[in-house]
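Below you'll find the structure, written out as structure tokens, and then a few comments.
With one protein chain withheld, the remaining protein chains of the complex are depicted in position.
And now, chain A:
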Amino acid sequence: MKPQTLYEKLWESHLVRQQDDGTALIYIDRHLVHEVTSPQAFEGLKLAGRKPWRVSSIVATADHNTPTDHWDEGIKDPVSRTQVETLDANIREYGALTYFPFRDERQGIVHVIGPENGATLPGMTVVCGDSHTSTHGAFACLAHGIGTSEVEHVLATQCLLQKKSRTMLVRVDGEVGPGVTAKDIVLAIIGRIGTAGGTGFAIEFGGSAIRALSMEGRMTVCNMAIEAGARAGLVAVDDTTIDYLRGKPYAPSGDAWDKAVAYWRTLHSDAGAEFDKVVVLDASEIEPQVTWGTSPEMVAGVTGRVPNPASIDDPVKRDGVERALKYMGLSPDMPIGEIPVDQVFIGSCTNSRIEDLREAAKVARGRRKADSVKRVLVVPGSGLVKRQAEAEGLHEVFLAAGFEWREPGCSMCLAMNADRLEAGEHCASTSNRNFEGRQGAGGRTHLVSPAMAAAAAVEGRFVDVRNLL
């Protein structure tokens, strides 16, 4: 048999039918649902007199709109509250495998709760009305972010209309140095291939530096595959994957576990499988990364400088850099280490898992936030992460450092709740998007790893975390 890529294996095992023009119906195993992109889909379903095809595929939570403090006071913003209550009502009416509503002890960011409950399993197709669904590819899942019409389509038919993607292998060889994390790896990849570099591709991440990552790290990398334009990111199954899933609530057990593991072990690209494109990075050359602009590809090493538009030939690109520097309030050739920080956000589906909090705490331990830093928010990805962090005493480290310890949710990743930047403020953020206004109108986001964010909190500007370890 012809050697296959992991993507091809996943595609074939879910192909219900294919039309002559290549448009295919792909069967969906897991449907993650949150409050922002689902109300119109449920409404459409109802208007058409349809029922969900298989409610046991649905795992739902409220995360985008929920506040991260004063949970006892409920959701104050009436528009947000209506949206969350609409999800409550829809799940009540139609059902789900499980629902973690606002204030549930297992509530959290949709891309954190799926994996930690074993609701995301290798070999599945996973969809969610959220672009960062690519996160679940860390488990060798074919995971796609979809729009609301597609949410309705999956609810009604358990299938997604898709065309096969091209395949790209991003191989990160060698070993990263101390203080360099999964976040730095993926930012370096995006810096290399660009935010549209992965468009039309499913990206498999491989190489020794990826293999060495924990599941948390692999999720961080796959999470940002969408930031490189790819609709799906993938990492092959290995012992790390299996060990992570053992004993998780929705993972199989007993004989079913053994049978599942035997199958999961086949979920890797075969030796000699051909990719449409291969990109290779040397891990040892990657330093801690900081974005300086308004697109994740506008990124530099912490010891680097902001670019100078005058040295860029392509007029569209030059214009983009000029616009970004103006928005960010930075001058050409400015060293990254001179950019001041007003707020720090440690959280989001990219970096809010236990390992991320441990890395931030390692830097924060015994130090204090700089006086010039207005606020440092630490927002765990879920109730379970929060509990684990508290069991390890991490919250005490943060509180002693003058950081705020919050309830789980999306929070300042997209500022739909009360957590946001003021115009002109610079934020060291562990989230995934530095678009204009993303964290609050006029806010200036710099994407970094949790360790780099904690270091920025302590120093009041971007510093090389390697000097603090």
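Throughout what follows, a contact is a pair of C-beta atoms (placed from the backbone, for glycine too) under 8 Å apart; a residue touches a chain by one contact, two chains touch by 3 or more; residues count from 1.
Rule of thumb we're sticking to: contacts and distances are computed from a predicted model.
> Which listed name, "NADH-quinone oxidoreductase subunit 13", "3-isopropylmalate dehydratase small subunit", "Acetyl-coenzyme A carboxylase carboxyl transferase subunit alpha" or "Phosphoribosylformylglycinamidine synthase subunit PurQ", is the one UniProt assigns to the chain that has been left out?
The UniProt record for the chain left out of view names it "3-isopropylmalate dehydratase small subunit".
> Hey, which of A:158, A:241, A:348 or A:431 is the one touching the hidden chain?
A:158
> Of A:67, A:101, A:115 or A:129, which sits in contact with the chain we cannot see?
Missing-chain contact among the listed residues: A:129.
> May I ask you to list the residues on chain A that touch the chain which is not drawn?
16-17, 19-21, 23, 25, 27, 29-30, 36-37, 39-40, 43, 48, 50, 53-54, 56, 64-65, 77, 79-80, 82-83, 86, 121, 123-124, 129-131, 145-150, 152-153, 156-159, 161, 163, 195-196, 199-200, 229, 231, 250-252, 256-257, 259-260, 263, 295, 316-317, 319-320, 323, 414-416, 433, 435-438, 441
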